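Complex shown without one protein chain; remaining protein chains in place.
For reference, chains read A and B in written order, and residue numbers begin at 1 within each chain.
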């Protein structure tokens, strides 16, 4: 019954597969995961955002978190007093190094385990030792602070973080990390993950300055031509993910509409466009990229060969994710590393995420724009059921099925956590120039 | 069993009829029609708002629309890409005259039928020819662009537009049209329609500059004294409506409260008030006005004899309508028409709808104010069930029953369409001067 298919037949069937998934929706669990996946490690802060003795807040999967660095070690507790639910962060009080005191009734907890150790308004009261706030597991790795959102003992980070990232943690390979941006985006985490790796959306990036200035050639489109170019990583003990074999993807450099020819920036007569994504664009040795659970992208070779672009789309609430970008590079010497950091500050940083009003179209600002649009449709207009996928979306269907199959837990929608309004998110600007062709 | 009633008996019974309707609520279908009526023609834009090659958006009955004028002809498609629901209008791209391309993945549609004709990121892909976006029927008439919100082949505009309006379209009579205003009002479309023709609300207009300056005498109230003054037009093939025989209405020029006498502006000793609405106010030949389905008013003789005042209260969403005012006049020559347009620009326009801060109380600004108040009560405080009508509201009861009986369809409440917040609507200013008598 096993048949060898010609490449063309396979390619046609791949399109049919997408349509079949459309009808069946075998990712209902993913559709339910509005608030994020439970029992996973998430990046909460960059290391430099939390200096010795400082306090910072974060919200992940709807849970309100409070961080403090004590003697170099980062601790995290729930940002809610067990007594009547007020936020410590509204007016933080730390009388001693290891304690946090609620400003309203003086309930005092130990940062290290969340236990109630004193109540200033009733010293030595009976409740001491009987009550506690939730304490979170924390790991600091590669200049970022990770927290475990879930129950019980955490899994090993080896099962939640991208492979190259963990190589650096384990010291197997020297990789430099540069925190680029942490910004709150008005979009659920799922359209954000999907956008990160969506092969078809490269079309939208043609106006980004990183492309216009010729630093990174993007085609009008690229996609898996056969199923085996989309690799599913679901081995026991590994970080689960979808790996795109970019090197074999079909690249689109031009298209025609009503007889008019469109070309990608890099496809000019003078300089014919690259044909092999890996060899010609991201560097022969690496090339490719992957989505990993819970919400990570590892983009090897972006925006330059020998670099890795990390993005986390951390679930905040149903309507927001924290866009967390860490740039990495393989380095051999301290000088390499210094050069890399300087280059990130001066060049790659602003090209990847530009300050509003800077006149630069940041590569990822466009992504935020696209995601916010998709979010509106999916969250408010029923597009989880209305969407109509095409062949390049095959990768997305595999991601959704992987999550539905392997997610350790789904954060409940009706949690006990509600964002305190207003949350100030990145303001997505819609370019409103009717009839203009760029 | 048929009895001849004296006018007084009839008048008393008319009041009783209103009370009977109050109890029975025979207009449940109308109460359900929050999002508007389906399978009708609605005005979307004024002609001058869409120049050759330009793109404009509109939202009607919750449906997001995108318009373009190509070689003089107006086309309309759904403002949502079939792929993942993003709005074309967020960043419109038209590579060729007849196509619209989605800025995110390059899905390209033909304006003329909504068919997907190309995908830039996967040229020639299998989805081409299989997918399309909704395409709407469009008619441009009397300097306005109408769109059909509904399914299948549209009905003839002869069945959805006011009779005098269609006479001009068919060339049976020369009528000049002047677009006055299109403004988003924070009020559902139904209180707006009802306000347009509500005979009792003329009391509220006594402060309008058009009245204060003596251009148009309004009584303190006027109403049908007998049922036959409210004519129901429900003949097959005609635009359904309620026609008020204003000429026979009872006019109220003064009233007394606790012995204090109130008089309308026009009712002074020196100049006794007009007694016949038709002959003395709006001109003998025309006189009267009507509500037409789905949401139109045809006010003959306003603000001057020989003129017609058209208003559409176009449903946008549950909380907004687009107040669309077109002034018309019967003209014989080009000079007549020019004079009419100049008069609209200089005089009637600002008196009908005044710019905030201009110091003029526009006639219809007051209406927006009254409607927003009623909307709040009906939408948020349950007044569809609490309202307590009086005799002048008899006309309203007939309107509600007409709609309930004849509506071709009710736009579903739980649609797929949601407004993108924030929508910037006209800000209704509440005059907050406690204890002041104007």
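The rule is short, and it goes like this: contacts are C-beta pairs under 8 Å (C-beta built on N, C-alpha and C of every residue); 3 or more make two chains touch, one makes a residue touch a chain.
These figures come from a predicted structure and were not determined experimentally.
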| item | value |
| --- | --- |
| Hidden-chain contact residue, picked from the options B:45, B:252, B:266 or B:351 | B:252 |
| Chain not shown: contacting residue from B:67, B:88, B:223 or B:312 | B:223 |
| Residues of chain B (touch criterion as defined above) contacting the omitted chain | 12, 15-16, 198-204, 220-223, 252, 254-260, 262, 369-370, 373-374, 376-378, 380-383, 386-392, 430-438 |
| In chain A, positions touching the absent partner | 53-56, 68, 80, 82-87, 89-99, 101, 103-106, 108, 117-123, 125-127, 131, 416-418, 420 |
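Quick note on the criterion: only the chains that are shown with their structure count from here on.
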| item | value |
| --- | --- |
| Distance between the centres, which are taken as Cα means, of chain B and chain A, whole angstrom | 48 |
